[in-house]
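Structure in structure tokens, see below.
Moving on to chain A:
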Amino acid sequence: MNYEFLAYGIINTACVVLVAPLFVSLVKKVKAWTQGRQGPSVFQTYYTLAKLLKKEVIYSRNASWITRVTPWACIASILVASLFVPLVYVTAPAGGIGNIILFLYLLVLGRFFMALAGLDAGSTFGGMGSSREMSIAAVIEPTTIIVFAALAFVFKSLNIIDMAGMAASSGTVVAPTLILLGISLFIILIVETAHIPVDNPETHLELTMIHEGMILEQSGRNLALMELSAAIKQVVLMALLINLIVPWGIATTLAPAAIGAALALFVAKGAILALVIGLFESSMAKMRFFRLPGLFMMAFFFSTLIILIEVFT
Partner candidate 1 sequence: MLDLIFQVAILLFLSGAAIAFLGAARDSRTARTLSLVCSAGASALLAIFAFVILVTGSPLSLAAWQPFPGISIAFFIDRLAAFFLVLIGAVAACVAVYSTGYVEHMEGGSRRNLLCGCTAIFVLAMALVVASATTISFLFFWELMAAASFMLVMYEYTHAGTTRAGIFYFVMTQLSTLFVMLGIIMLFVATGSFAIAPVHLTPASAPLVTAAFLALFVGFSIKAGIIPFHKWLPYAHPASPSPVSALMSGVMLKVAVYGLLRFLMAVFTPDLWWGVLILIAGTASAVLGVIYAIKEDDIKGLLAYSSIENIGIIFVGIGLFVIFSCTGFVLLATISLLAALFHSLNHALFKSLLFLTAGSVVHATHTRDIEQMGGLAARMPVTSALFFVGAAAIAALPPLNGFASELLVYTAFFESVTVADPFTKILLFICLALFALTSALSAACFVKAFGSIFLARPRSPESEQAHEVGPAMLAGPAILAAACVVLGVFSYQVLAGFGYHFPIPDLLLVSVLLLLMGALTYVILWFTASHKERTGETWGCGARSLPSSTEYTGHGFSEPIVTIFSSVYQTKKTVTKKYYDEHDCIFAEGTAEIRLLKFFEEYLYLPIARGATRAAGVIARMQNGCLDTYLLYVFVAVVAVILFLGVAA
Partner candidate 2 sequence: MILVAFAVTAIAAIVLIALSRTHRQMNAAAIGQAIVFMAIATWILFFVQVPVDTFIVGSGYFFIDHLGLLEVLVATFIFVLAAVYAQGYVGNLLASHELEAGSLRLFYAAWCLLELMIVLAFFSDNLALFWIFAELTTVISAMLIAILSARENIDAALKYIFVASVAMIFAFVGLIFLFEITRSALGAGTLNWTALMAHASSFPPEMTVAAFLFIFIGFAAKSGIFPFHTWLPEAHAKAPSAVSAVLSGVLLNVGIYGIIRVFAVVHQTAAAAIVTPVLLLFGIFSIAIAAISMLPEKNLKKLIAFSSIENMGLMLVGIAVATPLAIFWVLVQVIAHALTKASLFFSAGILHRQYRSHLSADAPDDMYDVFRFQPLAAWGIILGGLAIIGMPPFLAFFSKFFILLSLDSLSPWVLAIVLVLIFIAASAIGFFVISTFGRTTPPGETCDLVPYRTPLSMKAPIVILLALVLALGLMFPAGGYAFITQIVMELRFA
Partner candidate 3 sequence: MSDPAFFDGIVKILFVCVIVTSAYIITTKNLISLVRVYALQSLALMAIALSLAWYENSAILLAIAILTLVFKVILIPYFIATVQEKIRIKRDIEFHFLSPTSSLLISLALMIVIYITLSHVLSDTLAKGSLFFFGAVIGISLVLMGMMVTFSRKRAITKVLGYLSMENGVLLFGLFATELPFIIEFLIVIDLVILILLTTILTVGIDSTLEEYHNRLHRFYLWEEQEESP
């Protein structure tokens, strides 16, 4: 482990934590605009988190140690996972950080705890949320792995940091198939970060909510951590999409100016992606839960098709 990588870690983590809440608000803002509302401020999520930190934590009488551990486990796992995806600065990976499989499973780690926490309080909503979350995660998994395998195939590497490095150094799209992969990645992003048509976290209606159902019993500091981890997850996946498909501008040296520019550029690109997400969400209706596998199946076939094209050509 060298200093560059240490610096990468610090910068990356700092950036991730810093910009993560922003994009959550951005998507909400876009949705509000399309609905003709003014919507909350783009910094609303920051305010919410700060507010939550000041509130007391209420535990259910039924809750066990799982509820107490979950927020920490979630934030820790997602923070480590965020190390795997370079946001603004890319350097040579070390110690296996950036491994695409490990990245996926760190996300699983957080989800595992979250689902358990959903069951812990004995609330029906929590159970339903956990159940659906795990089901969706299971069904999307083949698609995810195929997309990641395709990425590995295209970049001839298992390491996301390596991939980003390659993408950054080539300066252009590495392979035309990557654009197609981008679509699959986008679907994964939608699924993993609780957006319409998979999930609608804003309704608090038992029939629609998945992610919100699971964290229904969380409060105060713990809720803030959960919300933050969700935000970080979103930004990390967005960064994955952005920095592999449209890598221009990412810093390859430790110069503060380059990093600053990269951050600005990333925020801009992220804002566009958030716009796309927001528009996508607004143009869709929440899907009935059991129609989702059909959607995932389409994504799966799409990804497999890409693999087939790659393999046979």
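Here, a contact is a pair of C-beta atoms (placed from the backbone, for glycine too) under 8 Å apart; a residue touches a chain by one contact, two chains touch by 3 or more; residues count from 1.
If you want to know what made the cut, all candidates are chains of the complex that A comes from, given by their letters.
Values in this document were obtained by computation on a predicted structure and should not be read as measured data.
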Exercise. Touching chain A in this complex, which is it: 1, 2 or 3?
Worked result: 1
For this session: Quick one: which bits of chain A touch candidate 1 in the complex? Just the residue numbers, please.
Result: 13, 53-62, 64-66, 72-73, 75-77, 79-80, 83, 95-97, 99-102, 105-106, 108-109, 111-112, 115-116, 119-128, 130-132, 134-135, 137-139, 141-146, 148-149, 152-153, 158, 216-217, 220-221, 224-225, 289-290, 293, 300, 304, 307-308, 311-312
